[in-house]
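Yeah, one chain of the complex is gone here, protein chain that is, but the others are all in their spots.
For chain A:
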Amino acid sequence: MASKPLSARLTRNLNAKIAALPMIITTLVVFLGGTIWSVVYSFTGSKLLPKLKWVGLKQYDRLWSNSRWEISIENLFWYGIFALVLTIAIGFLLAVLLDQKIRFEDTFRTILLYPFALSFIVTGLVWQWLLNPEMGIQHIVRSMGWESFTFDPLYNPDLVLIGLLMAGLWQGTGFVMCIMLAGLRGIDEDIWKAARVDGIPAWKTYLRVVIPMMRPVFITTLVIVAAGIIKLYDLVVAMTSGGPGNASQVPAMYVYDYLFQAQNLGQGLAASTMMLLSVLIVLIPWAYLEFGGKKHA
């Protein structure tokens, strides 16, 4: 095939190529073009409107000496670690439980996946109400007679991340469970039979045989969940708008505020470039493992 002349290769499957053209152009212009544009303008002193007034690394300098940005990064780091570990662990556990050939599996699967159908904004609002001390969980427990009960994570700077985490896990675990369940179903029945013949307990089979075999599934889940965490924005806006004080600020909020409220395009784009960089740090090793490593595996 590769030995054919170039013109023949270009005209092969022409219809498909023409059909894919709009998407190729969109990808190049909107995604790639937009990304390059953002990075370029992060080196300028643009205010409300983009201007090519070069200031070098000044925007990055200011960004990294800004305490709100530091708090944002720190918050994202802790939220990210806990969200990543817990969603994958809980998601996998739920998938294993569903995989025990239980009755009404479809019903359970639907119920567990339902939160994922809600947007982060809706999730955030629902949990904001649940965690509101005046009308949520605290109010209900108090009205049942436990007067001193206090549970108001969203109004306590030390606990606010836990409040966010609860909502994030509620929304995200169902989805991870589904991917994991698909992975579990992909394990050959014969492996289970062989393990049973050898008398290996089920938990050990999961740990030593099934999980290593599901490595690609785990890596894909890891990347999807990690990229979602870096983008974290709407959940925070709906639940706390970054408060109390700056206790639940995240990088995406900093980007939005400086792009639009402070009318400082350069500063906002510098922050968004840093976010892009962190997404790439997650994606590149994954791409290497998925596509590059396969030949040796």
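Convention: contacts are C-beta pairs under 8 Å (C-beta built on N, C-alpha and C of every residue); 3 or more make two chains touch, one makes a residue touch a chain; residues count from 1.
The criterion applied here is as follows: contacts and distances are computed from a predicted model.
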Undepicted complex member, UniProt protein name, chosen from "Probable sugar-binding periplasmic protein", "Na(+)/H(+) antiporter subunit D", "histidine kinase" or "L-lactate dehydrogenase complex protein LldG": "Probable sugar-binding periplasmic protein"
Residue in contact with the excluded chain [from A:F82, A:F108, A:Y155 or A:Y206]: A:Y155
Option from A:G33, A:P201 or A:P244 whose C-beta touches the chain left out: A:P244
Positions on chain A contacted by the hidden chain, ascending: 47-49, 62, 66-68, 71, 133, 152, 155, 157, 241-247, 256-264, 267
